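Left out: one protein chain. Kept in place: all the others.
This part shows chain A:
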Amino acid sequence: MIDMIEKEDNVITEEEAAQYDRQIRLWGLEAQKRLRGSRVLLVGLRGLGAEVAKNLILAGVKGLTLLDHEQVTEESRRAQFLIPVDADGQNQAQASLERAQFLNPMVDVKADTDQVENKSDSFFLQFDAVCLTGCSRDVMVRVDQLCSSRNIKVFCGDIFGYHGYMFSDLGPEHHFVEEKVKIVKSSDETNDGPKVKKPKVDPNETTMVKKMASFCSLKEALEVDWTSEEAKASLKRTPPGYFLLHVLLKFRTDKGRDPHPGSYAEDSCLLLQIRDDLLEAVDVNPELLPDSFVSTCFSEMAPVCAVVGGVLGQEIVKALSQRDAPHRNFFFFDGLKGSGVVDYFGNK
């Protein structure tokens, strides 16, 4: 009985109103209430995972489950700010839990130490949104397939050194609202007489417009047919991040881990090999992803985690609150150039 009342509780408490004040002013009370009713699964608590966790917990979701089977190492501990200095050897999700919960006691934060591969289908279905970081391509494709048909929003993201990406699948029919400015015609359009001082700005009236966007699956987005004439023509405009992603996902599948600075020489060789093979197989010139990528894709650069984590976090907030246009369907960030690109891959 109490659970039912809780679910239908549409009133924001005074504590919530005070704490969320600055963001309620940005996206409105309705959006905040939707967030408040959403449960999110976050897989992977390395640098990017920690940033996303921070952003979602601060935003005020109902619950966030941190899923990670890996143990804290010196490297992982230093890449993110949620794990305490004396936590080596503990489970990564478990070690991040206390600080994550401290960020906002109003969010139900849980740690799960299982491996994502071992989770049953029903596990994922309890969430409103799923965010996968550090996962293999197979896992991402499987979870995406399972969830998006049930209106569970799916997000993926990773950081490879200075490069990062995020992907979203909000399903074939994602509904949202956008605030549009009502164009108010100025009544005083007379321009005769002496030069009038520039009028001071007045906020215009706005109106909420209903919209719909459709998304393709991750499988489709990754399996673009590059042999078609159309695809070949668009190669010039394609962010190299897309091909980089393919190379690194293949590395992850083959080695069961990401490139590691400790085995730099060996891993660099393999990366170049994978790049050559992959791009050759899809008949794409290897020069589209020049050799230099190898020296900048190891580990997770903290500031790059912050940027991608910020964008990814906000995309999840937008999707759950059904407010504001979502990015379709990839965001690539190049930390060396400071450039971010949104691009769509897959059938439109």
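The rule is simple: a residue touches a chain if its C-beta (ideal position, glycine included) is under 8 Å from a C-beta of that chain, and two chains touch if they have at least 3 such contacts; residues count from 1.
We adopt the following convention: contacts and distances are computed from a predicted model.
When the listed names "proteasome endopeptidase complex", "BRISC and BRCA1-A complex member 2", "Phytochrome A-associated F-box protein" or "NEDD8-activating enzyme E1 catalytic subunit" are checked against UniProt, the chain not shown comes out as "NEDD8-activating enzyme E1 catalytic subunit". Interface note: of A:Leu58, A:Leu222 or A:Leu288, the residue touching the hidden chain in the full complex is A:Leu58.
Chain A meets the missing chain through residues 17-27, 51, 54-55, 58-60, 74-75, 78-81, 84-86, 102-105, 161-162, 198-203, 205, 261-262, 264, 295-296, 298-299, 301-307, 309-311, 313-314, 317, 324-325, 327, 331, 335-336, 338-340, 342.
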